[in-house]
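Quick one: structure below, then a few questions.
Note that one protein chain is taken out, while the other chains of the complex remain in position.
Labels run A, B, C and D following the written order; every chain starts at residue 1.
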Amino acid sequence: MNLIIISSIWGIVLMFSGLFFPRKSVSVNIAIIGAILLLIANTLDINGLSITSSTFNGLLQYDIYGYIFLELLLISFLFYLLLSAKQVTEVGNHPYEYFALMFFVMAGIGLVTFFNNLLILFIGIEIVSIPLYILTGSDKRNLKSNEASLKYFLTGAFSTGILLLGIAFLYGASGSFQVDRLLTEARPGLGVFTPIGLVFVLVALGFKVSAAPFHFWTPDAYDGAPTVFTSFMAAIVKLAAFVAFSNLFLFGFADLSAKWQLPLALMTVATLLIGNVTAVYQQSVKRMLAYSSIAQAGFMLLAVFSGNDLARQGLLLYTPAYCIATIGIFAVLIRMEDYTYDGFNGLASRHPMVAFCVTVFLLSLAGIPLTAGFFAKYFMLASVVKTGGFLWLVIVAVVLATISVYYYFRVIQAMYFRTASSGESFLKAETLSFRLLLLAGAILLIALGVFPYQLLLNWLIA
Amino acid sequence: MISLLLILIPLAGGLVNFILRSDQAARIWTLLVSFSSLATVLCHLFCSETANASFQADWLSLIGASFALQMDGAAALMCLLSAVVYVLITLAIWKNDIRSSNNFFALLLLTQAGVNGVFLASDGLLFYFFWELALIPVYFLCSIWGGEKRISVTFKFFVYTFLGSLLMLAGLLYMAYQAGGSFSLQALSEVKLSSSQQSWLFWLFFVAFAVKMPVFPFHTWQPDAYEQSPTAVTMVLSALMVKMGLFAVVRWLFPLLPGGVLQYSAIVIWLSIAGMLYASFIAMKQDDLKRLIAYSSIAHIGLINAALFAGNEGGYNGAMIQMFSHGVNVLGMWIVADIIEQKTGTRKISELGGLAQTSPVLAILLVIVALANIALPLTNAFIGEFLMFNALFKASVWYAVAAGLSIIFGAVYTLRMIQHIFLGDKTERADKVSVLPFGATLSLVLICILIFVGGLYPGLFFQLTADSVATLLKIFN
Amino acid sequence: MTVSEILFWFLSALAIAGALMMVVGKNPVYSVLWLVVVFFAISGHYILLNAQFLAIVNIIVYAGAIMVLFLFVIMLMNLNAENEPQKNRWMWLAGSVSGGTLLLVLVAALRTSELLAVQKVSEGGETGLIKTLGSVLFKDYVLPFEVSSILFLSAMVGAVVIGKKGD
Amino acid sequence: MPVNYYIFLSLTLFSIGVAGVLTRRNAIIIFMCIELMLNSVNLLLVAFSKMHFGNVELSMLNSNVGIEAQLFVFFIMVVAAAEVSVGLAIIVMMYRNIHSVDVNFLNRLKH
Partner (left out) sequence: MSQLVFLVPLFPLVGFLLAGLGRNYLSRSVSGIIASAAVFASFVVSLFIFQEVRAEATPVIVELFPFIDVAGIRIPFAFQVDRLSVLFLLVITGVGFLIHLYSSAYMKEESAPHYARYFAYLNLFVFNMLLLVLGANYLIMFIGWEGVGLCSYLLIGYWFKNKAYGAAARKAFVMNRIGDLGFLLGLFFLLQQFGSLTFSEVFPGAAGAPSEIITLITLLLFVGATGKSAQIPLFTWLPDAMAGPTPVSALIHAATMVTAGIYMIARSNILYTLAPATQLVIAIIGLCTAILAATIALKQNDIKKVLAYSTVSQLGYMFLGLGVGAYTGAVFHVITHAFFKALLFLGAGSVIHAMHHEQDIRKMGGLAKKLPQTHLTFLIGCIAIAGIPPFSGFFSKDEILINAYAFSPVLYWIGMAGALMTAFYMFRLYATTFRGTFRGTCEQAHHLHESPWQMTLPLIILAIAAVAAGFMGIPELFAKDAHWLQRFLSPVFEQSTALQHAHTISHSTEYLLLGISIALLLTVIVYAWKRFSSKPDLNEAVGIGKLLERKWLVDELYDSIIARPLNHIAGWLNTVAEKKGIDGLVNGSGKLVQWGGRQLRLLQSGQVGGYLLWMVLGMLLLLVLIKTL
């Protein structure tokens, strides 16, 4: 709860500080202070020092899992700000507002993490989405940014409608918006609404996490948005949507899993297929990363699918594995002129440490052992195996994951094995602190890839 | 503890190498590290109790994985091979010109850490870990220091093996789940599986290993990869990494899925034999020296695999000793190929000729190695091949007949190679080979010594692997 | 047929007709007006369902504020029938077929249940009164209420950031 | 009134909205269709709220039965209002740049 309150307040603080500090660069510092505050606040929360621990008549439900997830997300957020906050100020004339919107998003994320009521879920999702529509379109002169924003908005609003229809049906069946009571029929016979409502909710949440065939907005929105916001959306927001998704299905619909597991499995396969296969064709690294985020979503869907303890642990591990890697790569991408693969040519000889870190990030995304990404994927697969059936899903996932190597390694190939065409350094603002931060991220990924329990998951169990 | 050292020494050594700035220092350091690995293995073989060699530590107890290393006969043999091979490689490429050699040797040593890990791991997840880890440095080695088409070829190699290993991971996961959430070799091999489970799990595992070996028809990455890789890496690939596949069959596939193995052994043997003949045929047509050796290696590995699946004691023994012998012999072939390439600038057999006149020493060494490669008696490979053919024969006469044809074809392509490179009128290129690099010659001489020691007194190796063979026999009886 | 039933059918017909006209209308301004008609019809339904507060809010917020906003924007852009681009015949067909199929599938899914027909909508009660709603809103639903402010804030900021001319 | 009627009515409206979203190319009209969809959901929720109202078992668990659905409708309106402000801003921004609100012109980003 600390998070929700502090981030809302800090958003407002940011809005007003724009009045007092006209220099753009100040906004960066305030935002970073805010992120640190959030981190502290959430840590205090974990240790029982909350501003309020009220559940508001059961609308919220706090659990250690959610706190740890938020903690990880906040670390990623801080990592993101430290790496890319300066680039945020370069997007347009309203840096304070952009940061404020991000903090509002964080508040929304807090809501969707702890929701125990569909109303909170709905409002939370909207609080997350509406700022994103704006951030996507924040590069106003850029037609691509405009287009991305409008596409994102139209499809997003449409999915909101679908979500609401689903919620309505669920309510019709149970007479309650409380997650834990969704499956109890209010009166005999009303159960027919449940599967229908379930499908609509599935579609709407599938949209948010960009599961096929509801993923179409993702490449366009990610590609069109200013790269620094793409990074934020693709990494942090995506994960939050997943946690909401998995919580809803785990706490709300677990008993009905016989009905939704197969559709979800098919969605997963379609997501993996489309994400991986389409990414292969891409020429722009940014767009490739958009498709790769779809492919990664396919893997994370496995966690929703199996919904057991392994799945939850896996999702927890996926958070840093995916966020840090994505943020790191985007941070490098932002500093480049050329977003095609060729733009990376010869990076290793010019910036060896950056190239090394990007390599670690890519390996992590590809799920190579010794990186956190491996265990993230491992837990996903293991959780499916643990459900007993659906081994074909594991095998399909594994085969399709192989394809991902193709596009991730193209970047590595460009960095290490090809030489740059131009002579001068092509990374803007490549400072020592930037390098060290990237290195810290890479080391974190490797450390998590060796000791996932010791560093992270034991925390959950304790 | 020794097993842990065998992983840590190259690992630490490799990391240190990244820091070293001078070329000479990197080489000396690498040699030093390789020697200390060798010393460690020898120490294990001669002065320590086997029980002490294993290592066990908690790692991921909640998902049933632990950092468990187990030294048995086969593992010791393979570690010995890896240590020997690394010393020889370092010597052999001492004079080669390598750009940023510290990184090169660093990655090379990291590969060794991975390979040794594969040989020693007795925990399924750890095994998978090392299995992949061995691949990553190799990927960089080949892609950075390789030949003209290195990027695409290495990538193909990587994706191919990666796909295979992911399938294995799926299988491992399933088995671990069946074993009540434990990845230990012991627990996995005690799982009771129905025959249908065994049969599909078998293929998940086997494909991973088959790609690595490689067994026909999963082999097409290999000639390309060998051709394009820097020679030192090719040496590691063919002398050590293909053994990973064979070793995995012994250490993992057999104990885990005996039912599946029995069910499909005929298919696997026929595949292997088909691969032997197929590769031999193609080897006859190769003009590139490296490709020729690559195909010949496929043929030899096919035999080892077939013998393992033939399922009798002689076959196991033969396969074990041949795993070592093939590693040594093929290394010799690569060293010769490397000398020729370094000196003449070509690998095309058709462009060479008359080297025996300018470099009789090289000719003699190559002839010895090549003859060992075609398993002439009194060389190390003969023992293995004799036992393996006998094992195949015991399984079925037709196996032995079909596989035996490769004896003939092997002679055909090997002699063709010798003839074209060394005999005939000397070409201009041949003159450049008059002085041999000392390091490479030294390793070749050492290899020749190993060839004859193995060929005359194989009992040393049989003693070493006796316990592994006994384990295998227990599984199938 | 009781009065309420007659009203129900009338309002339903009005809503559906309005919706259809809105969708097929060529001139955006007309579409807005037809949508307003739909909203009024729906508000009528709310009253029938004894949800007076929502009926009023619906008229004030939707028909009054939101639709006027739409109208403003349309006027601002000077959109009229001629500006409406040529429709893609296939898209038109695919869209209507999908919409129709969606309806069909849903209806087919719900029709099968005979129990549903028995479930009546109670028309009495105090649920819709401001007093009831207000007390629940500020007691039990205070969190969403407060949180909506963040939503509005961000929408506000967004509208400014996006809509501001210049830069 | 049987609840069926309301269900079918709102589903019809919803489907018309969906069909409108799919068929129209004018971004504003698409947006209006989405508003129609939201309204149909509102209607459905109110109908359900009245259906559950007075249900004894539900009342025992939750004294607010029925009321919360109407509150939900209230929040939907709140969100819709916010959404509209942002959405129209985006559309206007779009219009400023390309002088059209035809979504078919949005095709710079593809493949």
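The rule we apply is simple: a contact is a pair of C-beta atoms (placed from the backbone, for glycine too) under 8 Å apart; a residue touches a chain by one contact, two chains touch by 3 or more.
Everything numeric in this text was worked out from a predicted model, so none of it was measured.
Undergrad: Missing chain touches which shown chains?
TA: Listed by label, the shown chains it touches are A, B, C, D.
Undergrad: Among B:S22, B:S61, B:S195 or B:Q419, single out the residue that touches the unshown chain.
TA: B:Q419
Undergrad: Which listed residue, B:P137, B:G171 or B:G314, touches the chain dropped from view?
TA: B:G314
Undergrad: On chain C, where is the contact patch with the chain that was removed from view?
TA: Looking at chain C, the ones touching the missing chain are residues 91, 94-95, 98-99, 101-102, 105-106, 109.
Undergrad: If you put the missing chain back, which residues of chain A would it touch?
TA: Answer for chain A: residues 150-151, 154-155, 158-159, 162, 195-196, 198-200, 202-203, 207, 212-214, 216-217, 219-220, 258-260, 262-263, 266-267, 273-274, 277-282, 403, 406 touch the chain left out.
Undergrad: If the hidden chain were put back, which residues of chain B would touch it?
TA: Answer for chain B: residues 156, 159-160, 216-217, 219-221, 278, 281-282, 284-286, 312-314, 316-317, 354, 356-357, 360, 364, 371, 376-378, 382-383, 386-387, 389-390, 393-394, 397, 400-401, 404-405, 407-408, 411-412, 415-416, 419, 422-426, 456-459, 462, 469 touch the chain left out.
As a convention for this text, only the chains that are shown with their structure count from here on.
Undergrad: Count the C-beta contact pairs for A-D and for A-C, then tell me which is higher.
TA: Between the chain pairs A-D and A-C, A-D carries more contacts.
Undergrad: Chain A to chain C: how many Å between their CA centres?
TA: Computed from C-alpha means, the inter-chain centre distance equals 32 Å.
Undergrad: Please report how many Å separate the Cα centroid of chain C from that of chain D, as a whole number.
TA: Distance between chain centres, rounded to whole Å: 6 Å.
Undergrad: In angstrom, rounded to a whole number, how far apart do the mean CA points of chain B and chain C lie?
TA: Roughly 71 Å separates the two chain centres.
Undergrad: Which parts of chain D, given as residue numbers and ranges, touch two or more other chains?
TA: 3, 7, 14, 17, 21, 31, 51, 66, 68, 71, 75, 79, 82-83, 86, 90-91, 93
Undergrad: On chain A, where are the residues touching two or more other chains?
TA: 119, 123, 126, 130, 133-134, 137, 140, 149, 187
Undergrad: Please name which positions on chain C make contact with chain D in the complex.
TA: Chain C residues touching chain D: 4-5, 8, 12, 15-16, 19-20, 22-23, 28, 31-32, 35, 38-39, 42, 45-46, 48-51, 53-54, 57-58, 61-62, 65-66, 69-70, 73-74, 76-77, 79, 84-85, 87-88, 91-92, 94-96, 98-100, 102-103, 106-107, 110, 116-123, 125, 127-128, 132-133, 136-137, 140-141, 144, 148, 151-152, 154-156, 158-159, 162-163, 165.
Undergrad: Where on chain D is chain A touching in the complex?
TA: Touching chain A: residues 3, 7, 14, 17, 21, 27, 30-31, 34, 37-38, 40-41, 44-45, 48, 51-52, 55, 57-58, 61-62, 65-66, 68-69, 71-72, 75-76, 79, 82-83, 86-87, 90-91, 93-94, 97-98, 103, 106, 108-111 of chain D.
Undergrad: What residues of chain A sit close enough to touch chain D in their complex?
TA: Touch list, chain A to chain D: 118-119, 122-123, 126, 130, 133-134, 137, 140-141, 143-144, 146-151, 153-154, 157-158, 160-162, 164-165, 167-169, 171-172, 175-178, 181, 186-187, 219-220, 223-224, 281.
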